[in-house]
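Have a look at the structure below before the remarks.
Here the complex is missing one protein chain, while the rest keep their positions.
In this document, chain identifiers A and B correspond to the written order of the chains, with residue numbering beginning at 1 in each.
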Amino acid sequence: MGAPFLEIRNCSINFGGVKALQNVDFSIEAGQAYCLMGENGSGKSTLIKIISGVYTATSGEMILDGKHYTNITPKQAIEAGVQVIYQDFSVFPNLTVAENIAISGIMSGKKKTVDRKKMREVAAEALARINVDLPLDKRVEELPVAGKQLVAIARGIAQDAKLIIMDEPTTALTHKEILALYEIIDNLKKKGIALIFVSHKLEEVMQISERIAILRNGQKVLDDSIENFDVNSVAYYMTGREVPDVPYELVEVPEGTAPILELEGLTMKDKFEDITLSLYPKEVLGITGQLGCGRTELAQALFGIGEYTGTVKLNGEVVEIKTVQDALRLKIGYVPEDRLSEGLFLTRSLSDNLAAASIDDLADGIRLDYKKVEDTGRQWVEDLKIVIGDILDPASSLSGGNQQRIVLAKWLATNPRLLILNCPTVGVDVGSKSQIHEIVKDLARKGIGVIVISDDIGEVMSLCSRVLVMKKGRIVRQTNRTEMTVSQLEDYLTKEE
Amino acid sequence: MNSTMKKIVKSNEFFMFAIILVMFCIFGIINPAFFSVANLFDLSRSMVETGILALGVQVVMISGGIDLSFMAIAVFAMHTVSKYMGMYWNDAPFILLVLMGAVIGLVLGLFNSLFIAKFKLPPFIVTLGTTNIFKGLCLVFIGSRQINNIPASMIDFSKTNLISVQAEQGMANLHIGVLILVVLALLTSYMLNKTRLGRSIYCVGGSEASAQRVGLNTVAILAFCYAFLGAIAGMTGVMHASFQRMSNPFDMIGGELTVIAAVTIGGPRVGGGYGSTAGTMLGVLLLTMINNSLVMLKIPTFWQLAVTGMIIILGTIMQIYRYKRSLKNA
Partner (left out) sequence: MERIKSVLFKDKHQTRLFCAFALVLILMAILVPDKFFTVRNFQSMATQFPELGFLTIAAALVLITGGIDLSVCGTAVLSGIVAARIMDSNGSSEAGLGVVVGAVAAALLVGLCCGVLNAILVARFGIAPMLATLGTYNLYVGLGIVITEGSAISKFPETFLAIGNGKVLGIPVPALLFVLAIAILGWFLSRTKLGYKLFVFGTNSTASYYSGIHNTKVLFTTYVVGGIVCSLAGLIMFSRTNSAKADFGSSYGLQALLVALLGGVGASGGSGKASGLLLSIITLQFISSGFNLLHVSSFMKDLIWGALLVLIMVLNVVDFKKLRRKTKKAAA
């Protein structure tokens, strides 16, 4: 092939003495799809910010479309055809689809006024180029997540993007939407657009990119064609060590064992219907299904959020869970999906974070002894081997994996009978992921009932002893892990009934 | 066509309009004098000051901010212009006085922007602080006494009418200020909807981070919003002194919350990114109408504030309810 569209030579950047990137070389050709991988803090987002002009490299040079740059500005990068699609898509919820797509064109043009007709034409054309149909006059806030992403992609297209960088493009999409995205990506490649993906999900990386570059501690440790990899070797290069992936041992449930949790005909209007299941001691029950299948609503119903009908039995006793406080009293814990907005108090100390769910136990009447809160916190940090500076540091100072362990520990501190984990390892790097899995397995071994909700098929297969597949609010399949292969599970998930 | 109609009927502005129409009819039935030309002219005249200020406040609220200092800015501009022009150039043309007020307001608005746009301090705190600063500066250095010797053109302005109609009791006059309000409203509406600048204000209000990523200069855009409100406030200050035929530095201050309330009833959400000039004007009309009509409805005037409070509460509850329902339907 011809000259690379983007070439980075010997690029380094320091932040106050910390070498975030060291002598990194990178190049990508038109029509090529690259995957950029690495654990949190490995420097991959720094590299992207250098390409898009947000950061200026301390040394090294960049050649973009044949032009040399030493410090490119964001505006120059956009003009040269670099478009970044961030994880949150950077759309404007209050504006229409048409305006969102055409916005960059409007803002960089010469005219001071806005021509709405032209705007709609630009938007329609961009959408046509990726073969999708969206209502141009709808406000973006009214679109589903996948729609927002399409708007972001169309915006890049409308800007004549030659290189599109996507940050974790699939985290919020359903399986079907992901397949549609792959198709669009193929289309873009055929049009000669270069693509860089940043992703944690190894399976998806394998499907969409031709080459992988792996960063570790600010250095590029590997850059090779995709065929030379498998899941284990990628994990090895990212962490620099072998990551054990030992599936949870299967425990035979002896006849007559009383289940920890039994659900009978659980129904929530428009969300899920007639859910019947039981969870036995020492079992990890996995619930999987596409986004919007009712899995999150089911988990939340057991945690007292939302109104349901049907019976819930906990250790054989019928219970009513109407509020979160009821759930807490019944010793049910819930690790939410979005740890930043739902799980953590970012500016508060780690000890405060750890105490949030068990505060009523820690307090002495209405009085609260903060020394006791701190000491209890330290104990949990030690028990779960969480890497922290000081117990009084804010939660924002930790990495994703350690933050997730703080949220887990918050619930363990309530001494739960039943713990529900909703996508426990989203956005967590490979190393921490397996450590979190080990913690969860340990809990199950101790007899705590564990339900894991996840759309990460690898995670479900390694962590759970039994798997339920949900579709359109119903449980459509229920099997032991051993009776199913990964590809079978994938089929169940994607097949239309 | 049908879908456009549906959209209009479902819009916040239509809803406001319907409420106003209903109240209008009720008021008219209770007291037919409500429909008289004199009363309608009077009502429009009462809308002028709040209305013009609301135009500026809405721009700031669409950008996702808030400004408490605009009344202090208005008073500062009013008192400065009245005092010095009254002393040194009593027959300066009115347009010049208004422009001076606007320039003074613009400078004070830019002072706000320095902290809000540049240092990224929370607008509520900054403008709370600058309210005190502007008020203090005005009272200490410009003067704390009422000024009666204001430029002659200001007094002339207060007597200038657009239309005069013979009514049952004397003349019914439509003041020229109403025209100024209408022109400014049209200009603001054009700016917000049809210009790049206006659209970028909505962008910043919708998501500041996204606005930066598409290459917008958010600092400049925010600076513009506060400067715009400052200029509007400065103009209104001069007009206020003209209406009152004197400049009292203790006027206006304390009324900022009422203007914000009028804007809020008209639509913008606190987070920013939403709102329209039509909605804002309807909000101002609603509040003014109720406040102005209590006397005609034979309700003692001391109920005025309590009624305003109830309108704000009911208005916001209604808005939240409608918003939640629209999300459910989507």
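Miscellaneous remarks
Operating definition for what follows: contacts are C-beta pairs under 8 Å (C-beta built on N, C-alpha and C of every residue); 3 or more make two chains touch, one makes a residue touch a chain.
None of the values given here were measured: they were computed from a predicted structure.
When you scan B:K6, B:K120 or B:R245 for touch with the missing chain, the hit is B:K120. Contact with the undisplayed chain is limited, among B:A92, B:I133, B:I155 or B:L197, to B:I133.
Of A:V251, A:A356 or A:I388, it is A:A356 that touches the chain left out of the display.
Residue A:V324 is the one among A:L250, A:V324, A:I439 or A:V476 that touches the chain not shown. In the full complex, chain B makes contact with the omitted chain through residues 66, 68, 115, 119-122, 124-126, 128-137, 139-140, 144, 253-254, 257-258, 260-261, 264, 270, 300-313, 316-317, 320. Even with one chain removed from view, chain A keeps its contact list with that chain: residues 324-325, 327-328, 334, 336, 341-348, 352, 355-357, 359-360, 363, 366-370, 373, 410, 414.
Definition applied: only the chains that are shown with their structure count from here on.
Note for the complex: chain A touches chain B at residues 74-75, 78, 84, 86, 88, 90-95, 99, 103-104, 106-108, 111-114, 142, 155.
Interface of chain B with chain A (complex): residues 193-200, 202-203, 205-207, 209-211, 213-216, 273-274, 330.
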